[in-house]
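A single protein chain has been omitted from the complex, and every remaining protein chain is retained in its original position.
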Amino acid sequence: MTDNLQYVGGSYPVHDVAQKVTGELVYGSDFSVPGMLHAKLILSAIPHGIVKRIDASRAEALPGVVKVFTCFNSPMDRFCRARIHPGQDLSPHDETLFSEHVRFVGDRVAAVVATTMATAQAAAALVEVDYEELPPLLTVDDALASDDILVHSTGNVAYEHEVDKGERPDLEGAVIVSSATSTPRVHHAALEPHVCIAQGHSTGGMTVWTTSQGVYAARTVIAELLHMEYHRVRVIKVPMGGSFGGKTEYIIEPVVAFLARETHRAVKLLLDREECMIATMARPATRTSIRTACTPDGELLDFEAATTLDAGAYASSTPDYSIHMCKKVTKVYRVPHYQHRSRAVLTNTPVGGAARGWGAPEMAAATEIHMDRVAAALRLDPVELRLKNMVEPFDTDLVTGLPLGDARVRECLERGAVAFDWAARRARPAGRGRFRRGVGVAAGAHKNGMFGAFPEASNMSLKMNEDGTFELNASLHEVGCGIVTTMKVIVAEVLGVHPDRIAAGEADTATTPFDYGTYGSRVTYVVGACARATAEKVKQRLLAAAADLLKESVTHLYVRDGAVRLRHDDERAIAYRDIARLGEMRHVPSIAASVSYFAVSNPASYSVQFAEVEVDCATGLTAVTDFLAVADVGRAINRGMVEAQYQGAVQMGIGYALYEHLDVDERGRSGIDGFKNYHIVNAPDMPDVQVLLVEHEGDDGPFGAKSVGEIATVPTGPAIVNAVNNALGTELSDLPLVPERIIAALHEPEEVPACSSC
Amino acid sequence: MTEIVTPEAIDELVAALAEATPRTRLLAGGTDLVRAIRQPGTEPDVIIDLTGLAELSYVRLDGETLRIGATTTFAELQGDSLVREHALCLGLAAAQVGSAQIRNIGTIGGNIANASPCADSATALTALGAALTTVDGAGSVNTRPIAEVLLGPNRTSLAHNEAITEFSFAALGPEHRSAFAKIGSRTAVSVARLSAALVVRFDAAAGTLADVRVALGAVGGAAFRAAALERALEGRPADEESARLFAEGCVAAVQDSIPGRYSLPYKQHAAVGLAYDAWNGLALISPPCEPAWS
Partner (left out) sequence: MQLLLTVNGMAHEVEAHPTARLLDVLRDQLGLTGTKEGCAEGECGACTVIVDGRAVNSCVMLAVQARGKKIVTVEGLADDGELDLLQRKFVEYGAVQCGYCTPGMLMSAKALLLANPVPSEQDIRIALAGNLCRCTGYTAIVAAVKAASGQDATPAIVLPGEADELAVEASTDPETLAVVDEVVEAATAELAERGAQAPDDLSSAGPEGGE
């Protein structure tokens, strides 16, 4: 491993930390422009029906109300909220600004625009909506069984996908194991609610301030919907308080843009917590059944899976999700034959879509719970079974045909098992007392960008200022995990200056070059590689300018600490600011570069996680008493942030395994309206998470780095479920393991409540 | 527009109550009220702001009676030495209400007036046999047992022009032990799914229990005393068998209070854990008792 790096591998705070600890940073929810109006949505109160009549007269009579926009007085052009670039047609255009055919409790019916938030709220309560109710399809089974009731006219199955790879070998004497796992609909629960501001200018143009994760696609959706030329729509990424995928899709941006254009003003739409939970998007509920055949000593021969996702009321990105869930298992395990059928089913429930891990946590839950069943059937230790089947570095992914790159999942498992003292803990009996301890392990994989599925590239430019500092111009979308800092550290390493000498901002379609945005685990691997390539080009210019002045060959020169230096004479150096002086006066080409970087690979990132739990068999409450996350990260650019991201990701995974679920009742209502009844793990219940990094620097990321943010939460849920099953001797496979499920499993095993959301 | 009235003495409070209508609200900590009045259409005509009434915030030992002012906060109860000595189960309950932020401003009077069936303080006060003193717009002062005030989920017998001023009960003495247990959805900051408060007078010489009081909360419409269970434990030795009977009795009481309810299968089992937590909280026997597992 390369050890002579000056900045890469250090620990840095997020670039705007000073503004965050002083409360100075203006987030989207803090943002305002003079004369700004406020919007409030009116949402459907029923899960399925047709809006027959809207009476907004009392609302519009309130002083300060500008207008009430409804499905009857607004365009009904369709758009798709899940967009990456123009022309992409994986997800249907099935959504309108306001719905006449309402499809879930939370569907947008109208919006009030008023001079103050309080007025908008008061007016929204005065809007009367009459519906003709239609029978709702509240579960996937109901939707699949229904021929005549359709969520969308195209049918209730939004998408179907199948993979069938490899050759099924002879299964004579094989041990067959089956399992069925369900995962719940969950809320991303970023602390900042969804918000967007747009301003319609009298030039006919528009500015949009968004917290979404991709400004260019936001522009595409808005411009196409409102029939505007792209150069008239400016979309700016403003600071946001977390997303985790919940702000990837363009849910409120089109609405706010429309309101801004219609009113020729600035309009701000800030959702409250309940609206965020039910009217934006959620991680879709899934169920997956798996059937494997393996040899009696544990070698996988055949892996068959079937997945059904609850897409909710609009297809959103669930078609892509369906495809991606079929691409997870073979990143981790070698198997001769892999078959997977998946489908996304529409229901009259909150919309499912992008969430951290993009199907990997859902599929890892099913796979890793299944692997423990296999281990039990074969009387093998769970670690031992996995070691018999894991991929090796530079294997090819059976499903995608892409190289997995320097895949170190096996090493993660081996080193983690030692660090966690797995064998000893596993050998300890759980006992039959009130409090029972168990340990569990799970492995997972995720990708590094979209190479292989989309044309994957990034564009950036970098220039040097007259004083030897630098400015990076890139469409960065900071979501809180230190993206801007990562780019600065990469550029700093190449140019031999401290990261604080580099300025970098966030995306603005008017000024920063095209980049898809922060999703798909592409930022470190692809955007970061672009940053490195751009910095390298600038470095070449610095070296060339110095070579010319010093009359030396470029090969005799190197950069360090803000100057170009001579290898064989450490007395000689020319500081960057003096190179800049030359540039001003002597026609030296400006020290700047623009680069378009095209990804050349898409390896897998891995994590293996170990959990120890203690279950209170009297109350059904489970405590996570110890946790180790092992991470194959290639190379940590910002070591402290990698560890911190893993700690946060485990918090999310614990919630997934034990607490969080957004179900709807028989009237299609969620009954969950905020954090009071939707519990995310708080400080007293959070264990200290140990993080162990495996760094082999293979692959094409900057300095060998691979993705971190999504993989970190992939195996957490099943590690905990497996630990609970170890503690109790149960085979629970319906997440979350709320106390009711645990108590029922202990006392009435035949009556364990199933997941009600799919 | 809502009018805010901030009385600074009891007579001013009475005067404000005299003007109260059914749309008038009393403001103590505000943690329940502020949310309730922000829905469009729920604006009160008058808010009587009790935070100016310092004289309603106190904990006093008055002979054998412990008196607690209605605007005493949970943080104050949690840290109060008189509460710790003479009403431990109430102090323990107070420590588990919400988060530190909520405890710093939420009041016992506000909590009881809101009458959530899951209110931790209600369970403890019920076990302590607390009485509530109120004052109304006519200046009448009334004292009645808590069971006559808490009628059901978010329902009290308080009139719209009536304010709680004080909670009072016989102070527990040196021979008393009390405990509070709660089962939520997580360790901290959770509404109770089950709660129990247990008070006994322990005769150390004879090793027996007397003056047994068992209150259960978060099952049924309001906290209640499990009278049959109290009688069954009266005079019993402080031993494992009594712990087992206590647990059985709690389960039976839970089953009787929420028959057919969706949560019954869970709660009747979890009640065993609740019971043992409460029993062990009395610290009568060492080591703590464990339920027998099959």
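Note that the chains take the letters A and B in the order they are written out, and that residue 1 is the start of every chain.
In the analysis below, contacts are C-beta pairs under 8 Å (C-beta built on N, C-alpha and C of every residue); 3 or more make two chains touch, one makes a residue touch a chain.
Since this is a predicted model, take the numbers as computed values, not measurements.
S.K.: Of the residues B:188, B:210 or B:285, I need the one that contacts the missing chain.
M.R.: Of all options in B:188, B:210 or B:285, contact with the hidden chain holds for B:188.
S.K.: From the list A:273, A:291 or A:334, pick the residue that touches the absent chain.
M.R.: That would be A:273, which touches the missing chain.
S.K.: From the listed residues B:18, B:100, B:206 or B:283, report the one that touches the chain absent from this view.
M.R.: From the options B:18, B:100, B:206 or B:283, the contact with the absent chain belongs to B:100.
S.K.: Check the options A:204, A:433, A:455 or A:640 and report the residue that touches the missing chain.
M.R.: A:640
S.K.: With the full complex in mind, choose from B:31, B:121, B:195 or B:280 the residue touching the hidden chain.
M.R.: B:31
S.K.: Would you write out the residues of subunit B that touch the absent chain, in ascending order?
M.R.: On the subunit B side, contact with the omitted chain comes from 1-4, 6, 27, 30-31, 34-35, 37-38, 43, 47, 49, 51, 75, 98-102, 104-105, 188-189.
S.K.: Which residues does subunit A use to touch the chain missing from this display?
M.R.: Listed in rising order, the touching residues are 10-14, 16-27, 29-30, 118, 188-193, 240-242, 244, 272-273, 468, 479-482, 497-501, 549-550, 561-563, 571-578, 581-582, 585-587, 589-590, 592-593, 639-641, 643-652, 674-676, 680, 682-684, 686, 688-689.
The criterion applied here is as follows: only the chains that are shown with their structure count from here on.
S.K.: Based only on mean CA positions, could you tell me how far subunit A sits from subunit B in angstrom?
M.R.: Roughly 44 Å, centre to centre.
S.K.: What does subunit B use to touch subunit A in their complex?
M.R.: Residues of subunit B touching subunit A: 39-41, 183, 185-191, 263, 265-266, 269-270, 272-274, 276, 290-291, 293.
S.K.: Residue numbers of subunit A touching subunit B in their complex, please.
M.R.: 121-122, 124-126, 432-434, 616-621, 623, 659, 676, 679, 681-682, 684-685, 738-740, 743-744, 746-748, 751
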